[in-house]
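Worksheet: one structure, shown below.
Every protein chain except one is present and positioned as in the full complex.
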Amino acid sequence: MATVKLMTDTEAEAIPEVKAVFDDIRATRGSDFINNIWRALAQDPQGLERTWEQVKSVMAAPGALDPKTREMIYIAVSAANGCSYCVHSHTAAARAKGMSDDEHGELLQIIGLAAMTNTLVTSLQVPVDPEFEVS
Amino acid sequence: MATVKLMTDTEAEAIPEVKAVFDDIRATRGSDFINNIWRALAQDPQGLERTWEQVKSVMAAPGALDPKTREMIYIAVSAANGCSYCVHSHTAAARAKGMSDDEHGELLQIIGLAAMTNTLVTSLQVPVDPEFEVS
Amino acid sequence: MATVKLMTDTEAEAIPEVKAVFDDIRATRGSDFINNIWRALAQDPQGLERTWEQVKSVMAAPGALDPKTREMIYIAVSAANGCSYCVHSHTAAARAKGMSDDEHGELLQIIGLAAMTNTLVTSLQVPVDPEFEVS
Amino acid sequence: MATVKLMTDTEAEAIPEVKAVFDDIRATRGSDFINNIWRALAQDPQGLERTWEQVKSVMAAPGALDPKTREMIYIAVSAANGCSYCVHSHTAAARAKGMSDDEHGELLQIIGLAAMTNTLVTSLQVPVDPEFEVS
Amino acid sequence: MATVKLMTDTEAEAIPEVKAVFDDIRATRGSDFINNIWRALAQDPQGLERTWEQVKSVMAAPGALDPKTREMIYIAVSAANGCSYCVHSHTAAARAKGMSDDEHGELLQIIGLAAMTNTLVTSLQVPVDPEFEVS
Partner (left out) sequence: MATVKLMTDTEAEAIPEVKAVFDDIRATRGSDFINNIWRALAQDPQGLERTWEQVKSVMAAPGALDPKTREMIYIAVSAANGCSYCVHSHTAAARAKGMSDDEHGELLQIIGLAAMTNTLVTSLQVPVDPEFEVS
């Protein structure tokens, strides 16, 4: 259960700002499916619009990183932050954008290794080497 | 300051297990530079060896993901986990492996966006869509 | 499922320290409802009492911040820490203390924005400006 | 040290998108001071602009929550996420917007209490009470 | 639901590397039970083997800390990291290795207290005392 109601398509149709975002999500993704995060955010139309604009701009615009790599980075952050929903949705998205089982397996090993060394370094309070400084 | 002493090269020379790992780090990386995490871990030679074997196996072995992408994923996890040292060392490593300024900029935007939606989703307690289920 | 049994009212009646805390929770809140965190903590009566005293003293005593604002801050921390139960219970509490839908929407946007800039700053390792120093 | 160079005012003057954001920050805040996060983000002008638009829209626009409360929520998230820079900058901002010492003291007690019960609840894996459900 | 399929015993029998790890888990633990983390990791046999070798080496080898204390430390980290599954599995393991209800209660109080002071310290940005320095 969410802490807000999930907005149905019927309800969304009645609120112009929400309808506009839902329409744009569908057009951008070429799919009729609106997943639950948008239905939850829709209770605050301005927050919905702001969040979608960010997601669209960062994840869907052309750039130096390919869509699959972007999704794998998203999974990494979501796992480190412990967000179940986000791990599920971005693992599905990464697969849809071509992530192979081998790539998924390697991604998870890097995520796990990084979490391990992050915590070791924090336990040891390792000082930053001057060699890493941006001159 | 670290919570343990950082081992000098002279001290490392006197402990065969530590010397073996330091030698392997230098050979694997083709560089004489041993950064501080290894000098801190060296106080526990078994822990040093175990950690290095993991890092070598996950980050340096051939696989489906290229070295630059692996480092960018490492940065993402390290940032989410708030590890200063790791952000510094893996940003340096990603640059050494070819990460451009544009790629760095996009990486950061994805990391920031993911952290934002992770926390929104957690605040909203959004239920996982059945469409994301692995059948 | 919890990692300990949730204590029923019948069981609580038989343990004087637990009964005393449950009675005080009911009196302080003016409600018969004892939510699950207290039923779980009750397996360690001393821990139950210590936790309740803290919660009562910080959340229910008069002070500079009003009850609604206190609950909204609690939601913010709970979301950042990824605690599902706490997000649910304190969102319910904030609403009971007068949080409007608009306030909830703004709260979530601040939480999300803060998580984003927190992670950007950590990725960039931004040094603290001397202007922020407490002189 | 940051993982990117901090942009000086002279450098910023030469990049129209950066100059525009710096000008808008100064105008919005009524102060000549540009703190380090913006100087770090400026290396990626598009990321700078996107981040500033978010911050301006969420923190500086009129709304249901007053500016001081917004900053206190920001501190709460930043503390939970372990962001040193953000704790410093938003504590300074909250004070500038009127947070008293008493309010600061209470804020910290709520942040600490929430972190405690968040972790207790996670250790106990307390199930969400049906009473908290949004009907 | 997991983001990968959980491997059944029948499937595991057909993959030599997986079978070898499952056999070793059963032999090391003296039990036929293979819990879900291994069935999920098994989709990447190399990752499975690497993870099991770490767990076996750190948790099952003789050393300075007794098995019960090791599991209690594991619970502490898992609670701080918000990992439901890990809290469940390691609470069960700690009990199987002799953790009493009193020890569990005290463990939780320490975990909660540490989370509280961690966040207070971060909110206050307390500088490290020179007395804590390793000379």
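So that you can tell them apart, the chains are marked A, B, C, D and E in the order they are listed, and the count of residues begins at 1 in each.
The definition used in the following text is that a contact is a pair of C-beta atoms (placed from the backbone, for glycine too) under 8 Å apart; a residue touches a chain by one contact, two chains touch by 3 or more.
This one's a predicted model, so the numbers in the text were calculated from it and none came from an experiment.
Asks: Quick one: which shown chains sit in contact with the chain that's not drawn?
Replies: The omitted chain makes contact with A, B, C, D, E across the full complex.
Asks: Which residue from C:A2, C:V18, C:I37 or C:V87 sits in contact with the chain not drawn here?
Replies: Looking across C:A2, C:V18, C:I37 or C:V87, the contact with the absent chain belongs to C:A2.
Asks: Please pick, from A:M1, A:A20, A:A64 or A:M116, the residue that touches the omitted chain in the full complex.
Replies: Touching the chain that is not displayed is residue A:M116.
Asks: Which residues does chain C use to touch the chain missing from this display?
Replies: 1-5, 50, 54, 57-58, 128, 133-134
Asks: Please give every residue of chain E in contact with the chain that is not shown.
Replies: Considering the whole complex, chain E reaches the absent chain at 1-4, 6, 33, 35-37, 40-41, 51, 54-55, 58-59, 63-65, 69-70, 72-74, 76-81, 83-86, 88-92, 100, 102-103, 106-107, 109-111, 113-129, 131-132.
Asks: List the chain A residues touching the unshown chain?
Replies: So the residues of chain A touching the unseen chain are 75, 79-80, 82, 84, 87-88, 107-108, 111-120, 122-125.
One rule holds in what follows: only the chains that are shown with their structure count from here on.
Asks: Just to be sure I understand the contacts, which chains border both chain D and chain A?
Replies: For chain A paired with chain D, the chains in contact with each are B, C, E, in label order.
Asks: Mind checking the centre-to-centre distance between chain A and chain E? Centres are C-alpha means, answer in whole Å.
Replies: 27
Asks: CA centre of chain B versus CA centre of chain C: separation in Å?
Replies: So the centre of chain B lies 34 Å away from the centre of chain C.
Asks: By residue number and range, which residues of chain C touch two or more other chains?
Replies: Each of 1, 3-4, 51, 77, 79-84, 87-88, 91, 102, 107-109, 111-120, 122-125 in chain C touches at least two other chains.
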